[in-house]
Structure formats: C-alpha cells, structure tokens
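The structure follows.
As you look at this complex, bear in mind that one protein chain is not there, while each of the others sits in place.
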Amino acid sequence: MRAVVVHAAHDLRIDEIAGQELAEAQVRVRIEAGGICGSDLHYYHEGGIGTQIVLKEPMVLGHEIAGRVEALGSGVAGLSIGQRVAVSPSKPCRECRYCQAGQQIHCLDMRFYGSAMRYPHVQGAFREGLVCDAAQCYPVSERISAGEAAMAEPLAVCLHAVRRAGAMLGRRVLVTGCGPIGALCVLAARRAGAAEIVATDINDTPGALISRIGTDRFVNTASEPSALEAYAHDKGTFDVMLEASGSEKALVGALAVVKPGGIIVQVGLGGTATLPINTLVAKELELRGTFRFHEEFALAVTLIDKGLIDVKPLITATLPFTDARAAFDLASDRSRAMKVQLAFA
Amino acid sequence: MRAVVVHAAHDLRIDEIAGQELAEAQVRVRIEAGGICGSDLHYYHEGGIGTQIVLKEPMVLGHEIAGRVEALGSGVAGLSIGQRVAVSPSKPCRECRYCQAGQQIHCLDMRFYGSAMRYPHVQGAFREGLVCDAAQCYPVSERISAGEAAMAEPLAVCLHAVRRAGAMLGRRVLVTGCGPIGALCVLAARRAGAAEIVATDINDTPGALISRIGTDRFVNTASEPSALEAYAHDKGTFDVMLEASGSEKALVGALAVVKPGGIIVQVGLGGTATLPINTLVAKELELRGTFRFHEEFALAVTLIDKGLIDVKPLITATLPFTDARAAFDLASDRSRAMKVQLAFA
Amino acid sequence: MRAVVVHAAHDLRIDEIAGQELAEAQVRVRIEAGGICGSDLHYYHEGGIGTQIVLKEPMVLGHEIAGRVEALGSGVAGLSIGQRVAVSPSKPCRECRYCQAGQQIHCLDMRFYGSAMRYPHVQGAFREGLVCDAAQCYPVSERISAGEAAMAEPLAVCLHAVRRAGAMLGRRVLVTGCGPIGALCVLAARRAGAAEIVATDINDTPGALISRIGTDRFVNTASEPSALEAYAHDKGTFDVMLEASGSEKALVGALAVVKPGGIIVQVGLGGTATLPINTLVAKELELRGTFRFHEEFALAVTLIDKGLIDVKPLITATLPFTDARAAFDLASDRSRAMKVQLAFA
Partner (left out) sequence: MRAVVVHAAHDLRIDEIAGQELAEAQVRVRIEAGGICGSDLHYYHEGGIGTQIVLKEPMVLGHEIAGRVEALGSGVAGLSIGQRVAVSPSKPCRECRYCQAGQQIHCLDMRFYGSAMRYPHVQGAFREGLVCDAAQCYPVSERISAGEAAMAEPLAVCLHAVRRAGAMLGRRVLVTGCGPIGALCVLAARRAGAAEIVATDINDTPGALISRIGTDRFVNTASEPSALEAYAHDKGTFDVMLEASGSEKALVGALAVVKPGGIIVQVGLGGTATLPINTLVAKELELRGTFRFHEEFALAVTLIDKGLIDVKPLITATLPFTDARAAFDLASDRSRAMKVQLAFA
C-alpha cells in the first residue's frame, strides 16, 4: 500500500509501506480523502514544528481523514463494510490521571496520527488503507462527501476552541487570522450563536471567502491598520477573541478592542508573544490556550452531517495523493488556497 | 387614543384612554404590532395569574410590541422619526442592589408593562400610541416586519432561558411544551448550537410546526406515552431540558431521560410540582428557574434582524386590535394557533 | 474474621465471615474504626433505603472506615505495613462513558461498599480485615486517630456538596439539618470561605454542637418557626443553601430566604418534595442534587490530616464493634448522638 511520507524538510515521497494487522475491536478503512493541515506543512517545509518537535525518522503524514470501512475485526458492532466514516486521529490512553478526569486532550500517553512529538513517531493516515480502532470511526451519511467528512478534524479543533470561550450565544467575536482554522472558527462561533463576527487577516484572499460564510465584517489589518480602532471605545467591544493566526502582532494588537473581562482564546500555535501585563491586569482579560479536541470530533461529524455547519466552501482543491508535493505547495500558498485535500480512492 | 383593556376575567374592552406626556429622553411610538402572551391570556380568562397576581383595576394589556417612532423628546439621540423599533417592556430601576449587580431581572422596583404584580398596576402597551424611554427602543431594519419585531420580547425570554443552561454548543436538548415559548426555545437552542433537539407536547398541532423549524424529533407524549423511554438508557440522554409547559407531568416525567449532571431549565410558570428528591440527588440534576430577560432583548432584535433566527413561521395570525376578543380566543386555542398578534396601524 | 452483618430489618449480627484473597495491586487493611452512616441505619431499621433499594441477602454494612495496612499484594508502591490509611469505599469501573468523562460518581458499574443498589450486593467494610485496592487507601499521619480518618468519607460527601455550589468565598450560607452531614457541611462551607453560616434543625441538641464549630447562628425551626423570616427581606439573603435534612418542609420553607439566582444544593436523601414552580422561576433559583464524591475523598484526608478541618467534635461515641446493635441504637437517637463509630482493633 502507498502512503505520503515525509523523510526530511522538503523531502516528501510516495512510499510503499507495509499493511497493518487487523486486531480485535479494529477496522480497516480505505482512505478516500485527507486534508492537509498546517502541522503537515511544518513537517514538509521545516522537518518539524518549532524547536521542540523534530523529525527523527520517516513519518507518514496526515490526520484529517475519511474513508470507507473495508474490513471488520472481531467484536466490532455498529459499523458495516462500505460505511463511510470520519476517522479521529486521537488515541488517548484512557488510564492516566488526565483521561480519568475527562481531560483526554492532556493524556500523558497520547498517540495522535502523524505527530513527531514522541519517538518512535506516531505514523499518520495519508495512506491507502488504515487500520484503526472501531471507536475512532464516526459514521457519516451518504449526503456528505469524503472531503467534507475529512473536515471533521479541523472543525473539531475549532469547536473545542469555541467551547473554551464559554457560552457564545449573543457574543461579539473577533477572529484574527483567516486560514482554515480561522475560517472554521467563524463557522463554529456562528453556529454557537455569536451575534457579531469580525475577522481579520493580512491577506485579502481568505478575507473574500470568509465574508461569504457568515462573517459580519472583514478587516485587512495590513492595508487598514487603524480600522479596528473604532472598536476600542469605552474600553473595548468584543466579548471574545479567537486568535487563529499565531501572530504576536494579531494578539497584542487586539487587546485594546476586547472588553474588560473579555476572553481571548489562543488557537494558533506560534513562537513567543510579548504582552503588556498592565493591560491584561487592568482590563481583567483572560487569555486561554486551546489544544486539539476530544468529544468535539463526534460533534463535528454530527454538525456537518446534519447540515448545521457547511464546510464545503472551505475546500479549495482536491488533488490525487500521488501529487502530494503539488498539493502541499498549493496548500502553502495562502493567496490561492484555503483547505487543500488529497484524494486516495 | 384607543387601547386593549382588561377590566376583569372575560371582560376585555377597546377603551379610549388619555395620551401620555412626552418627557426628556423619551419618545412616542405609534404601535404597529402586539403579540398576545400567555400572561395576557391569564388576565383575560382568570383576571390574574395564579393566586398571587390579581387584577385590582382596569389594565391595558400587552408587552410584545413594535412600532414606529413618531415623536422625540429632548435629548434623544440615535433614533429618528419614522424609524421602526421593537420596544422592551422592561424598566428596572437601575439603583437597587440587584440592578447594581447586573441582575436587573430581579430589580426590587421593576416596572414591566401590562403586569398586575404591583399596584397601581403597570399599564401595558396594546395601545395606538406609547410614550416610553428612548432606551427601551431598539431600531430594526425595514427588512423585517413589525410583527417579527414584536417577537423580540418572547424570543428574549427564550434566549435568556437558553443562556441559563450554560454553553449550548453540541448539547442534546429536550424541549417540553410546544407553545410559542417552547417553539422559540427550539429556535434559540438551535441558534446556540444544540446538536440534537427533541420536543414534546400533548397536542399534535404545534408538533407539526415545531418539526418544520429545526427540531430533530417531535414526540406526542399523550399518544405515545412510552416514546421517551428509549432516551433513558445508561442513566439518560439529554444534557439540557427546557421545560416550557409549566406542567408537573412534563417536568417529572422527563427526569429519567436527562443525563446525570444535566440541567433542567424551568421556563414555564405553573402551580406546584412534586419531585422525587432521590432522583434529583442521585443523578445530580440541576433544576434552574428562568425569568424574563434583560440584555437578551437587544440580542433578540439583532438575531431577528440579521436573519439568524426566523420567527415568521410562528406567527399564526394577525387581527386588527379592534377584534382583540377574537384574537384572544384564537390565541387560547392551541389546536389552531401558535402566536397571534394584533395589528394597530 | 468477624463482621457486622445485616440480615433483615432489625436483624443485625456479628458473623464470622471468610477472609478475602489478596491480589495484585491490593492490600489487606486491619480495620480500626468505622463510622455509622444514615444509610447503615436505614438497612438496620428498614432493611433497605426507600422503595428502590431493598436487602435481598445478608450484607456486611459499613463504608466509613480507616485502619492499618497489614499485608501488601504484589506491585503495590507507596504503602507500607503498619501505615494508617483512610479507605475509600468507592470503586468506579474506570471504563464507562461517565468514568471517561471524569464523572465517576455516575459510573454505570459502580461498586460502593455496603450497598444493596446492585445484586449481589456489594459487601461492606465493618469487618476486622478488609482486602481492597491499594488505590483506595489514603495514608494519614500518626497525628490523627483512626476515628478521625474514618470521617474522611462523610466529609468527602460534604466537600463535594459544597463544590456543587460553586465558589464559596464570601457566600452567605444556610444549612438545613444538623445531623452529621449538616455539621460537616458547615465545616466544609467554612473551610471554603463562607462569610456567614446559619444552620437550622428541629432539635436543639445538634444545634448546641453546631454552634461550637463555626456556625454564626443556629435556628430551631420547630420552636422558632418564624425566625427565618428576617432573612426574606428584599427577596432573600442567602447565596447558597445546603439542604442536609432530606425534609420537604426544610427545602420548601427556605425558598423565601434564598436570594434570586441563589443555589440550593440538595444533599439529604428523602421522599418527594412539592415545590412552588413560580417561586423557583421568578427568583431563578437553582436546585442541584449532590451525590457521594470522587476526588474529594483524597481532599477530605488532606484537610483532616493538615488540621484544616477538625472533625473530632462530631464524634460522639466509639463502641466496640461487638456492641454494634447498641451503637446503631445510639446513632439513631439524634437527641444523644452526632456521629457514632465502631472500634475494631
């Protein structure tokens, strides 16, 4: 079977890899679609993520995936051959103190597809066939495509991010950064009842898209650097800010427009950010990290499947997985692409 | 000017009443539409609400209202003649300890239109012209009708009820009672991100409507008394229950299907309910009252105006206010009517 | 080995029972002290608890226990022979959806010592020697007695109850019912920062004790039925009510003195309570059940061991376990006893 394997920075190959054994309570899924995530791009361009996570061996990439069940291990109930499923890339241990506290995101022994956080690395899911636990598979209806189903993973990240902000009904929300995560944050915040959503980016291309999916206003903070100032009156306007750019400038620049007591959810990864402590203190702002998801994966599948969130406009292009390099290059060009997916079947 | 005045149970009249003085910071609104609420019906049928609230003098009814500004008092900014507005019937004192704590709903000196809770009663707004504080007026666009604008008030009640349940994104929700408040609770819960909504009533007519506005399933608990049992497995299914019937049977009957730690928001007024204490304790259920609204009025206007909640399907009929008795009779017949409104202009 | 076994209502015996095998990760504890709980008394007097939980076979009673480790199974770390430990009677399955969500209290396969909730019943811990999981054992220092350590269990119930009320710092708290659970609720609420605590009972004996342990005021609601009225002004005084009597009269009688938005935590088990729905709604009260504990057991041990909560004044008497009937009779007489414990060593 073939897979998309990163060997080093700029060294992405289509390799033949061994098939996996099918054990009890597992299924084999014929992968149909796989979305390219920012972390995949980091491995492709830099051979790692930041200074802590470095590639030490070839690794199959990919963790945004959907396909069809093609074989059932013993003891699997509730799934049938041919069923289309979205596959969660997250496998917490269920035993550690965080899992037992319902904080599986912080599992001390997490296995997450396509991640070099631990060694040996956890191999990813950009492969023709994947053996996984039946519990990782969430059936979807035939109404939605494999590509939409593969959006469940990044949507789950954003649903979790929105939940980290608490009740959203009626909130005025600022989303900074309009990449796929920013765009999905807009969709998630709107689904959760945000009354007003303003989104910013330094690039007009994603802005055009984001305006079509329910954002009240888009601001290009590069070309209109003072456009947000109007939101700073009376100590600020926004109840919630979802920071999806990982940019220090976006984070710090927006402190003036968040209301006292407002919540800033940091979704985007990044380097360091130098914050003015007195502003944080005097306005009693809350800066909350958000990381991945747990139960929100099932929720993402439900919301996509019921048509309560429409992710289709975000899928810019779908290329054969054998053209992975072209797909990764396209995904890296924010002026041309939002979400790029690979087709496997 | 004419108004709809209740003099006693079954004694509803169209009376000529005196106009009101226009003071500083006030406006006069030409009322266009007024929705008939359950409390209006209680005054009409019983001359009061329960044993505590009893009519002691003739009272203009009505608190779900919208119209157009027709005169501006001194010092009014942000409103113009001819502007359509939804009018909030709620006037907290701003000074008492609850107002200063942001709990205006519990104001010690609340004046709420068309209520006999205090004496002299606070006269209501089913009248051709209403003088009110400019701060009570929320402009709406010409995109929406006066009838839709008048739905802001009951929608605000339901937005507040949904907020009382905490973050709603992804929740499985049971709504018991499909009158106007139950139906608006469905809309509000869906807007706030509920993943699944099951609604119940003992009458099929509202059920048909409620199924069209985004409910996943309707259950007639009179004709299918055991249909909810499937939701009782593994200690329960629903994260949240919005009790909008005021019926003890609905409340108690649903305890089995709410999950441990689940939240029951009691929206409907009623008499007494005899609860099994051990179930409440062992499942750690939370029963929360919800009453009226405060900042949710503005939110209701925003959501209706932006098309984020569509209240139109709930407006069954609009009758001239001069036919108030016919309108009240229609509104009292659940087999024929959801929300009935009066037209004034 | 001998144990305290209930065979039927009024049939409590000291029976010789078989010892238990010591498996991996388990320890054998020589029981030193065991506190008699209300549920033990229900089995003794009524052969069950309410209509749902009925004794179907002889059952060792007891779940408030402490002792010394006397044998270690293989693979046990962190415990040593002779170490005094408080033993948690709670064994959730760790696997079900509630355990995986951190809601072990609602485990679908809970085993809790001395409970007839499931059949075969889970045998209790009033026995000379107990084999349990090492993970159930919480070491205590030699500063505290076995009796104090055995108070960890009921204290854990009350710590959980207080946590169910949210942040307690500065709250004005009403505790209804001054049995052992009510008294421990006072201690827990004070430890958590309650600014004012008023406690009520219909009996003066526990009131005298409760006044000595940090209660601001005790009210005998039987002899001073209108004494609470002073707390009803301006819609109520108490932020939090901890209902520890299981009495409908206590619960309903106190609704007037809880502030709008106030929280009532129902700790006491009971039959039914007939609540005025309109009061709950109009004051937006919250009635929350609380059941047992999970992580609060470790916390109870810590707080007792560090002297941050002093449970000693609540231990009325300690009798040899061979006098169990006399001890149970004493524990049943509220005019003479708060907490009664059995001595095993």
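Letters A, B and C mark the chains as written, and numbering starts fresh at 1 in each.
We take it that contacts are C-beta pairs under 8 Å (C-beta built on N, C-alpha and C of every residue); 3 or more make two chains touch, one makes a residue touch a chain.
Only a predicted model underlies this, so the values are computations on that prediction, with no experimental measurement involved.
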Per the touch definition above, residue among C:Gly50, C:Gly166 or C:Pro276 touching the missing chain: C:Gly166
Option from B:Asp11, B:Glu24, B:Glu57 or B:Glu95 whose C-beta touches the chain left out: B:Glu95
Candidates A:Gly82, A:Gly271 or A:Gly307 - the one touching the absent chain: A:Gly271
Candidate in contact with the missing chain, chosen from C:Gln20, C:Asn220, C:Thr302 or C:Thr316: C:Thr302
Contacts of subunit A with the absent chain, listed as residue ranges: 50, 52, 97-98, 103, 105-106, 108, 164, 234-235, 246, 248, 251, 260-261, 266-278, 280-291
Positions on subunit C contacted by the hidden chain, ascending: 159, 162-163, 166-170, 188, 191-193, 195-196, 295-296, 299, 302-303, 306, 308
Residues in subunit B touching the chain absent from view: 94-95, 99-104, 295
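What we mean here is this: only the chains that are shown with their structure count from here on.
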Farthest chain (mean CA position) relative to subunit B: C
Pair of chains with maximal C-beta contact number: B-C
Centre-to-centre distance between subunit B and subunit A (centres being mean Cα positions), rounded to whole Å: 39
Overlap residues in subunit C, where contacts from two or more other chains coincide: 103
